[in-house]
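For this depiction, one protein chain was excluded, whereas all remaining protein chains were kept in their positions.
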Amino acid sequence: MSSNLSLAQGREYLAIPGPSVIPDAVLQAMHRPSPNIYAGELIKLTVSLLPDLRRVARTKHNVAIYISNGHGAWEAALANTIAEGETVLVPASGLFSHGWAQMVQGLGGNPHLIDFGRRDSWDFDRIASVLQADRNHRIKAVLAVHVDTSSSIRNNIPALRKLLDDLEHPALLMADCIASLGCDRFEMDDWGVDVTVAACQKGLMVPAGLGFVFFNDKAAAKRAQMPRVSRYWDWSPRANPEVFYQFFGGTAPTHHLFGLRAALDMIHDEGIEKIWARHATLARAIWAACETWAQEGPLEMNVANRDMRSNAVTSLRIGAPIGTTLRNYCQTHLGLTLGIGLGMATEDDPNSDGFFRLGHMGHVNGQMVMGMLGGIETALSALDIPHGAGALEAAARAMAER
Amino acid sequence: MSSNLSLAQGREYLAIPGPSVIPDAVLQAMHRPSPNIYAGELIKLTVSLLPDLRRVARTKHNVAIYISNGHGAWEAALANTIAEGETVLVPASGLFSHGWAQMVQGLGGNPHLIDFGRRDSWDFDRIASVLQADRNHRIKAVLAVHVDTSSSIRNNIPALRKLLDDLEHPALLMADCIASLGCDRFEMDDWGVDVTVAACQKGLMVPAGLGFVFFNDKAAAKRAQMPRVSRYWDWSPRANPEVFYQFFGGTAPTHHLFGLRAALDMIHDEGIEKIWARHATLARAIWAACETWAQEGPLEMNVANRDMRSNAVTSLRIGAPIGTTLRNYCQTHLGLTLGIGLGMATEDDPNSDGFFRLGHMGHVNGQMVMGMLGGIETALSALDIPHGAGALEAAARAMAER
Amino acid sequence: MSSNLSLAQGREYLAIPGPSVIPDAVLQAMHRPSPNIYAGELIKLTVSLLPDLRRVARTKHNVAIYISNGHGAWEAALANTIAEGETVLVPASGLFSHGWAQMVQGLGGNPHLIDFGRRDSWDFDRIASVLQADRNHRIKAVLAVHVDTSSSIRNNIPALRKLLDDLEHPALLMADCIASLGCDRFEMDDWGVDVTVAACQKGLMVPAGLGFVFFNDKAAAKRAQMPRVSRYWDWSPRANPEVFYQFFGGTAPTHHLFGLRAALDMIHDEGIEKIWARHATLARAIWAACETWAQEGPLEMNVANRDMRSNAVTSLRIGAPIGTTLRNYCQTHLGLTLGIGLGMATEDDPNSDGFFRLGHMGHVNGQMVMGMLGGIETALSALDIPHGAGALEAAARAMAER
Partner (left out) sequence: MSSNLSLAQGREYLAIPGPSVIPDAVLQAMHRPSPNIYAGELIKLTVSLLPDLRRVARTKHNVAIYISNGHGAWEAALANTIAEGETVLVPASGLFSHGWAQMVQGLGGNPHLIDFGRRDSWDFDRIASVLQADRNHRIKAVLAVHVDTSSSIRNNIPALRKLLDDLEHPALLMADCIASLGCDRFEMDDWGVDVTVAACQKGLMVPAGLGFVFFNDKAAAKRAQMPRVSRYWDWSPRANPEVFYQFFGGTAPTHHLFGLRAALDMIHDEGIEKIWARHATLARAIWAACETWAQEGPLEMNVANRDMRSNAVTSLRIGAPIGTTLRNYCQTHLGLTLGIGLGMATEDDPNSDGFFRLGHMGHVNGQMVMGMLGGIETALSALDIPHGAGALEAAARAMAER
């Protein structure tokens, strides 16, 4: 391998689980002068976003847009619903539930976290026993991460709803769909979700900078009982503004709104059902390749059960330091950036060097997925990492069979 | 005047007091793929922003960057320093002090607001008497809006510092420089400001979406005494992160950072002292024209005293409904968007139709200012609004004399 | 005047007579990946351009698009119509007729040039005498520059047509509308023009790189008699292609076509009649200012007679070296780039330093024109150049009166 050669000149492919690949139409829409923020097209455009956002989340209820990242949207959802001293239940599969629980603490709430590790979805028996024990309904909300970006676990939200209903527990069901919205099937109203948290830089295909909180009447009623909600996070004026600046609690995020408009146009042109199907097909192709590689050598799927895997991100285990070595090879030699392992640190692998992740969310298609998988095949070959044969053809067949 | 003719085809000039005109270099820098958010150029670029932001605010202390607008930065500054039940003093000249005071209430604090109206800067005697009466130092901070975007009043921050020092009052001095940073002279450290709040869409020439809070050791000490700070607003990890994502309390605002880098490069290429001088010269030209027009007919400067006027925005009074008529003419016929009157509503003029504002902040030069003033002259002429003669030549002379 | 101050930071305004200001919509449309050049959207888009180009030139006849500049389009028009040894008549008012005549020589033709200098339009008596003397009709074409970009003279094409008709002279009437198309009224079919030459970087608002030749049946008949036409310049396959690549005699100018589509959309949204009216109004405002300045001091209109002036460009005389000094001041201090004097060199002023030109073609509106004029007023003042008073107000009144 000649050290002074590189195959990395050419288009970079950022195949990490967010931020995702931004479509040209979105970047074009953002390359424009600032608009007037008091009258004209921006007002009309902003109003047009709301029903289209609701369609993506499959809800007829409210949406508040925040200039923030997903963590800000987490805090916004909590700031409107959880008062100081109140308790929330956090069934944690993967890393991000822990982060959301910490946001609760930052606001003076009391998170009750059940840790299901980094490879399995929720154990509903354990959740049920905690809810049953909560006779006085001190648990005001259940924080449910739909897809955990670190582990690639997808949790079963409808089953959690059914559990709450069966137990007649009145806690709000709050779903974090940051990694799943616009990728994995999600039906806010049909699934009985009360609050949905999302952000723009994954399935919504817009540069990072917008958070979204969808909420229904039950959640709004809880907000109405709050002793106080900070002005910036208060979702009431944002969802039902009297004057335009209240949409954003101040100056509008002008260019992101133009980008979001372009992205929603693309989403609705394709159709959300077709988008879910596309993600499912691409995920099956990726799994076919990864499972084939895993038949020999160190590669292993982080989530064994296909039913518990997200269609938007795939976490893989390969042993330290190979994960990092492989990522570096892909980046340096092939123009392909894979995601780092996240939240998988152990004493033996403090930097999660034994893991890597594939993002396949949003603006992604068959040739991109084959480029990503072909890059990994090349790296496995170049680095002499043992691996099962026929992975790429298996992926091609999986796509061909759709 | 032929109704089916328009002179508005051509470049639109958005001459409102924020968002300001975005330079091409900033928009170009933002038109790019999403970067990796865990390694590589983005990390290096982000680190490079901090000293350059400090140079603009003239401070050696800390800066926290928020994905938010200016209102978010207001809340961030308060969330780190004002605990529930604590009192702040708000000397209010113009509209925005009232908004900041409301943010205090939203966080459970207690604002003491002294209202100096919409045309005058602070009366230091009245401020002094309140501070003197505060023997137990229950006032924990003074919220000082440097430039009020609605009224175009510029307040004297160094004099307020001197007053606090003379009275040996320990309250934090917090300055809102959203409209002034990068336009009007501001020296955080030399002027003894403890906390400075800013945003990116005015003098910093970046599309709306970033807020900044600068804070010194005294402010940091107050934060250390806080019973609790919400995770999103906590400035400590943002200003001194251990891992990259802490800079932004989650996902980085990738494209805005590229835009900000380009804007700071322009700022430092020109030099902040020269930028202040440029804004001062352009403001003098604008005042020369406006004061000339005001010699006859209804036009009037909102702020009579030149020493109390911002170099970045000019508020004008012309009587309802002429203000709105004039703005509409400029927009429809000339491609020129002027700012609406803000916060000037009275019973007779509930929509502030008797006012308009000129933005001259950030990416602005002599030919732009002459285009704006020439547009107003055209509108005054077309609408038969009486006005003093020779305004444009007065402006040209003022620029020529610099 | 402090030497270390500058007012040039801010938007640059390129007020030269071509290339003109490119609209954002055009630049956005060009910022995209290369398309397939054998199938799909590009083919459809290209076909859509032809009727829209014809509408701009007011013709029902043919159009050939060339990847070239205006000089290339000159050569293309000649290569299809003028055989070796044939004669053309060139009534020259301004510089560019001389250039076109040289293209004739380069192709082996024989230009008969009548020079009317740089300040006056054609003298029809002199043209008539040459045509009348041409009893054998050796003159195969008359090359008529509609608007000369150097002198800002606009020639009377319909009167030339009438002369040819009155004399029953069969020469082709070929018009150079490079500087006038989309600015000054031009009616190819109604005026009896046989061949029209244009380019994209002036009234058509697209970055330089496309030339256009419109031709009618009479011109096509002349082409059919040509012994040979070079493959690249041959307009027949371009105007009536059997396969797509023949439109462009090879690879299509992909990005320019997307830009041109956006520009034609803007043109037809506004309407060509309104575009002509807009240019006429803006020109009257510019003349009002310039004629006022000229009442005192050295400034002088190059073309005294308003009827002979283009609505797209204005040439001014001010004496060497003041022209260059003034241009430099505007560029360095105000962000305003004015056009140099072109083709006006004399022994005393070999570099045309005593001249400058204003471009007001294409994407231009009232506030831009006032910025340009206000900049000149500032320069006149700063450089102590004597000039008449009230010029800017005269311009404002002229625009207001439309």
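Just so it is clear, A, B and C label the chains in written order, and each chain counts residues from 1 on its own.
Going forward, contacts are C-beta pairs under 8 Å (C-beta built on N, C-alpha and C of every residue); 3 or more make two chains touch, one makes a residue touch a chain.
Quick caveat, the model's predicted, so the values are computed rather than measured.
Here the missing chain is touched by one residue of A:Met226, A:Ala345 or A:Met368, and it is A:Met368. Contact with the omitted chain, checked across C:Ala39, C:Ala159, C:Ala224 or C:Ala304, is made by C:Ala39. In the complete assembly, the contact with the undisplayed chain comes from A:Thr281, out of A:Ser121, A:Thr281 or A:Thr324. Taking the whole complex into account, subunit C touches the unshown chain at residues 12, 14, 16, 18-22, 27-28, 30-39, 67-72, 75, 79, 102-103, 105-108, 199, 201, 207-209, 228-232, 234, 248-256, 337, 339-340. Within the entire complex, the positions of subunit B that touch the omitted partner chain are 24, 27-28, 31-33.
Think of the hidden chain as still there; on subunit A it touches residues 1-2, 4-11, 13, 21, 23, 31, 266, 270, 274-275, 277-278, 281-282, 330, 333-336, 363-375, 377-382, 389-390, 392-393, 395-397, 399-402.
As a convention for this text, only the chains that are shown with their structure count from here on.
Looking at which positions face the partner, subunit A and subunit C present mostly the same ones, since more than half of the interface numbers are shared. Per-chain Cα centroids separate subunit B from subunit C by 44 Å.
Separating the CA-averaged centres of subunit A and subunit B is a span of 35 Å. Rounded to whole angstrom units, the spacing between the C-alpha centres of subunit A and subunit C is 55.
Looking at subunit C, residues 31 sit in touch with two or more other chains.
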